[in-house]
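With one protein chain held back, the other chains of the complex are shown just where they sit.
For clarity, chains are labelled A and B in written order, and residue numbers in each chain start from 1.
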Amino acid sequence: MFGGIDPALLIASLMVASVPILLAAIGELVVEKAGVLNLGVEGMMIMGAVCGFITAVVTGSPALGFLGGAAGGAGLSLLFALLTQVMQANQVASGLALTLFGLGLSSLLGQGYVGIKPPHTGVVPFGPLADIPFFGKVIFGHDPLVYLSVLAVAAVWAFLRHARGGLILRAVGESHEAAHALGYKVRRIRVLAILFGGAMAGLGGAYVSLVRVPQWTDGITAGAGWIALAIVVFASWRPWRVLLGAWLFGGITVLQLNLQAAGSGIPVEYLSMSPYLITILVLVIMSSGRGRAALNAPASLGQNFHAAR
Amino acid sequence: MTAAETGAGDLLRIEGVTKAYPGVVANSDVSFAIAQGEVHALLGENGAGKSTLVKMIYGLVKPDAGRMIWRGAPFAPSQPSAARSSGIAMVFQHFSLFEALNVAENVALGMETPPPMRELAARIRAVSEEYGLPLDPSRMVGDLSAGERQRVEIIRCLLQSPKLLIMDEPTSVLTPQEVEILFQTLRQLRSEGTSILYISHKLEEIRTLCDRATVLRRGKVVGACIPRDSTAREMAEMMVGTTLTPPERRATEKGEVALGVSDLSVASPIPFGTSLKAISFTVARGEVLGIAGVAGNGQDELLLALNGELRVAPDRVRIHGKSVGDLGPTDRRRAGLVSAPEERLGHAAAPNMTLTENALLSGAVRQGLTARGFIDWRGTEAFAEKIIESFDVRTPGTHVAARALSGGNLQKFVVGRELLQSPEVIVINQPTWGVDAAAAAAIRQAILDCAAGGAAVVVISQDLDELLEIADSFAALNEGRLTKPRPVQGLTIDEIGLMMGGAHGMEVAHHAG
Partner (left out) sequence: MLKLEKRPTPSVFWGRATPVLAVALTMVAGSLMFAALGKNPFEAIRTIFWDPLFGEFAWYLRGQLLVKAGPLILIAVGLSLGFRAGIWNIGAEGQYIMGAICGAAVGLAAYPTESRLIFPVMVLAGAFGGWVWAMIPAILKTRFNTNEILVSLMLVYVAETVLAMASTGFLRNPDGAGFPGSRNFSSYPAAANPELLAGTGLHWGGVAALGAVVAAYVLLQRHILGFQIKLAGQAPRAARFAGVSPNRLVVMCLGIAGALAGLAGMFEVTGPAGQISIDFNSNYGFTAIIVAFLGRLNPVGILFAGLLMALTYIGGEMASTNLGLPSAAIQAFQGMLLFFLLACDLLTNFRIVPARKEVR
């Protein structure tokens, strides 16, 4: 099956392919743990992609580009926070609005940038480590964002598990009424979580336009934001399983691209729809278990909070 | 003059506090004082303004006017953490707990500067032993009984060595035996110098426990008394304002069995819910079966299994001998069963829908409000008007949303909607929960009238007084199991307590105490 495909290269490119959805998904996990369902991940990602791209092209610095991407995603998520936390709008509808608006606005912003090559994002110099056979290529041959995304997973895990802030965040997502009764600022905590989620999605989007593709075209994220949402469900709101889900999905993407290139007997169309079909399949498997996975979902997910009295 | 009268020994003085919400004045010029080391009762009906008052003390709500004096200095907590750091702790009526978090995490959330988890767990164990409240810090709160959950709240408060402990209706979730243990804990705290503000509408409890009482009615202080020197009747009249007549009942002949339940077992559809285990009972025409139990012992599940929201094997539930276990709510209504769930807004009624629409919600089948699926709106409105009129529901009209009605009025509407459908079997969970005394009396009377008219009635309630007042036979739910129903006459409170499961997980402490 792997005819002509180098496993080390496959794993290395799998790690790269998974970065955008990993970043977006770990951000969304924090948002959902706070009890907010932001379906606008796709919109925030593509805003991150275009803002990051423009910043990088204008400044010539990929690092500033990634910062710009994060800012773009966070900026759009601020709109979502305004709608749902201040204006008490329905979260599902607001998330959809965010995606529709993000797609339009990004394409507007990106008008003059089609066909340009962004500055190159270099790999982290690990020196001789990169020359180790197999592991050198798999582990020590990547750009900083690959390591950063894994670090982000670890940081989110540690924060939710051990930090007081993480405990409060989980409490807010579990029962906003009870958290409010204890005097926690439900709305403020949720807005912060939403902004974090937006920044992470924006970072993931910038990775698409600066490293993965790397160029700007309309609709460049091609559903990656939605897949990130699916991965949070797949992971049943556990950070390390988000990593697993993202790698799994990255693996499928890379494999199907490789199979397309290698000219296997399978028609290209079937290969290119496979990531979406597999996402559906994974969702089915995860949701049908019902019991444990469902119990792990934050109990206030998607509900708005308004302190009446 | 004593210290209490001069105010020198007062821990907290409330002076002329007023708080208004749109359309309702929750507190109007309320003044009273809590002395050091006393158990002070705040007595009043549902809706008298007790909860708003304690929320102001706890920093959740800001008063519109008036002031509070805490240990001689003006006191205006801007948020609960400010109140907590001053030495005020509160046990909530509806728990401020997180089901998916464990005991230690829940406790940590209620503290300003919690120690590291391991140390906290050790301190929880120490305090729980000191006060005879056994608790495992690593257990998930969702898996605890209502009594154990209250222990979590109490321990959370005790860990902060409060000077004032506020308890909002603490006994509504406890069995009689658990109440006794709680009182021992509170007396121990008082002897250590802690003041307790004890909110309740249960007079006997206040007479056994409290040193002084302040009575609230419609947001105003209407009196104060020393509970030990007052009779329950005197306090009740202060609280309600009028003399209440208990519902009258005629002795009715028991008819043939109308509702039969046999060996009903079903898993709970609710997260952290209680599964029903082998429940069997029968209710005859004209009989009222009262089902007692502490919250969370399967009451919600029992209602769902009886009204068809939860389906079981056909012969587990029978109405007039006909198997209906596998039928849904619509078909069970057709068979003669109506029900009123505990949660008024969201379950029994749709909050944003008008009363007319809410009348259609459960009345469509038995009242014939649809023809070939098309709705007879005129007929539906007439039905809504009939409910409003027969049950004295105070509302500007049938066009208002259900959420605009007060709790008592909405409950009258919901119960009325079911009772007016000439039902043969009635199942009601918590018929008078959170309802003022006059409305509660009206609802109980209506239920008894239906029974006298030949309906079989199941009343599920956590209010023992209510059950003893209206039920012919009595059973208790305990962890999803139902005791064998017994005639109400001749039951003692101790027997009832044991039927309800005694003191959950407290056998050791009970014997020690």
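Note that in this section a residue touches a chain if its C-beta (ideal position, glycine included) is under 8 Å from a C-beta of that chain, and two chains touch if they have at least 3 such contacts.
Everything quoted here is computed from the prediction, not taken from an experiment.
Student: Touch as defined at the start, partner being the missing chain; which of A:S18, A:T55 or A:S94 qualifies?
Tutor: Answering carefully, the residue with contact to the hidden chain is A:S94.
Student: Of the listed residues B:A76, B:A122 or B:A232, which contacts the missing chain in the full complex?
Tutor: In the complete complex, the chain left out is touched by residue B:A76.
Student: Hey, which chain A residues sit against the chain that's not shown?
Tutor: Chain A touches the chain not shown through residues 39, 79, 82-83, 87-90, 92-94, 96-97, 100-105, 107-108, 111, 218, 222-223, 226, 229-230, 233, 267, 269, 272-273, 276-277, 279-280, 283-284, 287-288, 290, 294, 306, 308.
Student: For chain B, which residues lie in contact with the unshown chain of the complex?
Tutor: 22-23, 62-67, 74, 76, 307-309, 328-331, 333, 339, 341, 343, 346-353, 357, 360-362, 364-365, 370, 373-375, 377, 400-401, 403-404
One rule holds in what follows: only the chains that are shown with their structure count from here on.
Student: Can you work out the whole-Å distance between the CA centroids of chain A and chain B?
Tutor: So the centroids are 45 Å from each other.
Student: Going by the contact rule set out above, which residues of chain B touch chain A in the complex?
Tutor: Residues 21, 52, 55, 59-61, 79-81, 84, 92, 94-101, 105, 108-110, 114, 271.
Student: If you look only at chain A, which of its residues touch chain B in the complex?
Tutor: By the definition above, chain A touches chain B via 164, 167-168, 170-171, 174-175, 177-179, 181-184, 294-296, 298-299, 309.
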